[in-house]
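Omission of a single protein chain aside, the complex is shown with its protein chains in their original locations.
The chains carry the letters A and B, assigned in the order they are written, with residues numbered from 1 in each.
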Amino acid sequence: MKYLTFATATLAATTAMAETPELVVYTYDSFVSEWGPGPAIEKAFEEVCACDLRLVGLGDGAALLARLKLEGARSDADVVMGLDTALIAAAQETGLFQETDIVADYALPVEWTDPVFAPYDWGYFAFVHNKDVTPPANFKALGESDLKIVIQDPRSSTPGLGLLMWVKNAYRDEAPAIWEAMADNVVTVTKGWSEAYGLFLEGEADMVLSYTTSPAYHLIAEEDDSKAAAIFDEGHYMQIEVMGRLAGSDQPELAAEFLKFMVSDAAQTILPTTNWMYPAVTPDAGLPKGFETLTVPEKALHVDVQNVPALREEALAEWLKALSQ
Amino acid sequence: MAQSALAISRKTGISAALLVLALIVLALGAVISRAETGAGLGAADWAAIRFTVLQALWSSGLSVLLAVPVARALARRRFFGRGALVTLLGAPFILPVIVAVLGLLAVFGRSGWLNTALEAAGLPAVSIYGFHGVVLAHVFFNMPLATRLLLMGWQNIPSERFRLAAQIRLTPRAMFRAVEWPMLMQVVPGALALVFVICLTSFAVALTLGGGPRATTIELAIYQAFRFDFDLGRAALLSVVQLVLAGGMALLVLRLVPDITLGGGLDRMMPRWDARGGVQRIVDTIVIVLAALFLLVPLVAVVWRGVQGWAQMPAQVYHAAGISIMVAIASIAVLLGLALPMAGWIAARKADGGEAIGLLGLSASPLMIGTGWFIVINPVADPFDFALVVTMLVNAMMALPFALRILVPPMRDAVRQYGRLSLMLDVQGWRLWRVVLLPRLRAPIGYAAGLTGALSMGDLGVIALFADPDRVTLPLQMVRLMGAYRMDAAAGAALLLLALSLGIFWICDKGGRWRAEA
Partner (left out) sequence: MLKLDDALIVQDDFRLEADFTLEAGRKYAVIGPSGAGKSTLLGALCGFIPLARGVMLWNGQDITNTSPAVRPMTMLFQDNNLFPHLTVLQNVGLGLRPDLGMNAAERAKVEAALEQVDLAAFAQAKPGNLSGGQQSRAALARVLVQARPLVLLDEPFAALGPALRNEMLDLVQDMAAQTGAALLMVTHAPDDVRRIADEVIFVEGGRAHAPRLAAALMDNPPPELRAYLG
């Protein structure tokens, strides 16, 4: 036993030593991946902060919150980045976050007033498909079709939760029936967005739950215009991704500085072509070329932050029930 | 008489057993204390329970059903590579689940070899996700085990009976009814029970191949309650359900479960005078070829894709591999520290019973123990700091029942043969271990250590619960790569993991037998 503790302690020690101040940011996996915004953001912020920015990927957005609850006040994190509008109420309930004084000229479809969380990008959820597939016009048509879809688990993933809210928002009491109809279209439910999108790219499904902005990745990064987002006539649920600093942070100034940096032009220019979402603040140079080709839903759906928890619980139960049959 | 020969090791043996018991009971207590019985089980929880039992029934039924013709064919055919095939049947025991899943995906996945072939032939594709996938993976793992158990049954049939049957010219059909059917009636229930219990606690397979709420095992539901909702109450409640179901079932069918011998003896061939007919020969050949393909093709796929993806493995894979090696070695150390004194104690006892404590470790699920220990540690320290320690302990505990079954019989022999001599020569206590027991048991110790090392190396259970970017084991790293859909890198990691698992088993096993005296 002594040996074991020793061995673990040595392992832990290797990460504990750092001379420059270290800012720990918890975020989702795809943010820190080498093709995500992580590397560029880290480089740009470290140029101005004289610090060591450590981006820690912990699954998808919703899992991020669970992880934070798990760690509680003991958490090493200074900033959490990657929650969204659907999780804000639950995040506030933890009492772990501290207010922020960020002001920015947000280019969001809704007015932003939340005192604790600051948005850094946003987008519309949508099913992404290959252009050779004829997309359904709405959830009902999807449920009736033979199309195979991959979705994310609403308990671990913000897109998964988004889809839940989307269906609930559009269909209210009919939502369970919609889910029952769609159950046989679901190939599998993944833990996070990355898994689902990977499965789709690998040909395991016809459509994947992602964003209207996702085709931009293929167009801009891969010069591939074969992907499109299906526009549903129920309207599209909107996701605003947010960040917040933790009250228990040992680097409060640095944390505040990081939040400011994330809404600055430097970071906002990076996000559209790495996180493939709309920037929260339109960069000085405007949106990158290619974004103008993206279809924009005519109808945006949005749930008030405070109503989410009650709705989530009900929708989750319905979803679990429909998909576990 | 024998008990006095090992008197000195009783205290350590009982302490080790008590330690194991405490580890489980404490976890259990913590889980029960936090279980929110008031909340009850939701529809999804019941679905998980149903799915768990249903897939276990199907998995065990199919595994054993398929194993019957394979074992029969192996029992009565002599062919080139038979020994290798029988050895291969033992491989899934030390094959990391996640590696096999990757291999199965490569073969049965939507864009895998099978579906590519089906598509070319204009046939509809098969899906590996959900119920099918979980059962397929379980059959992949347990059909070989069932085959070995049944093969043993066939080889335990006295050859006189076959000789007699040949003399009175029984037809193959009558032969089956007179000789083989009664044997199957004895062996099959045990094999079914064993596979059923193993499948009840399935986690990694359901995690990777489960298709959402429809294909969630209780073990996976514990993980989800824990990691997704941080709902300790529900995780605890599900843990209790798991314990009652899997633990209760394990205890219930314990008597049925046959001795798990993983060693040799199965390559013995007995002359058979029946089944010389052309049809049976063809059927047996087809059965053997199909079984070999079913086992080999996914493994070949792992190696094939692994070689291709080797260069794309990120540095974290090697870091994770380092951690996995360390965890595996530490698990071996913990296991031997527990199993040897326990085996000594059990061997010196006249009555059986000590082994039951080891089996308790098998019926208590890793995620239940993990959840329990999280609850215990959380108020006083950061549980993530203990992730690797808990992983080592749980890995060792999961290997304990196997280790005891491997160690106790030779330990009994050693005590019976050399107990008095040792006592007379004052070779006692630690000296007894050093001079007599350890050298006498070198081969089984090496074997048990190798098995533990391989199990630990490939384990994806409790570590997923406590996962932390800094403390990622290789299987978990692999899952992450798969999650990020870096399939090439994941395949490379799978090959590395396969090599490490087989490597640690080989080193320990060979080390135990190297220059060992009979």
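Everything below uses one rule, namely that contacts are C-beta pairs under 8 Å (C-beta built on N, C-alpha and C of every residue); 3 or more make two chains touch, one makes a residue touch a chain.
All values derive from a computational prediction rather than experimental measurement.
S.K.: Among the chains present, which touch the one that was left out?
M.R.: B
S.K.: Can you tell me which of B:Ala121, B:Ala315 or B:Met424 touches the chain that was removed from the display?
M.R.: Once the missing chain is taken into account, the touching residue is B:Met424.
S.K.: Where does chain B touch the missing chain, residue by residue?
M.R.: 1, 4-5, 417-418, 420-421, 423-428, 431, 434-436, 439-440, 442, 516-518
Everything that follows uses one rule, which is that only the chains that are shown with their structure count from here on.
S.K.: Find the geometric centre of each of chain A and chain B from their Cα atoms only, then give the gap between the two centres in Å, rounded to an integer.
M.R.: Whole-Å distance between the two chain centres: 38.
S.K.: Which residues of chain A touch chain B once you look at their complex with the stated criterion?
M.R.: Chain A residues touching chain B: 1, 3-5, 7-8, 11-12, 15, 29-30, 33, 56-59, 62-63, 66-67, 69-71, 74, 151, 153, 155-156, 183, 186-192, 194-195, 197-199, 201-205, 317, 319-321, 323-325.
S.K.: What residues of chain B sit close enough to touch chain A in their complex?
M.R.: On the chain B side, the touching residues are 42-44, 47-48, 51, 109-111, 127, 129-130, 210-214, 216, 224, 226-230, 323, 326, 330, 333-334, 382, 384-386, 388-389, 392, 469-471, 480, 482-485, 487.
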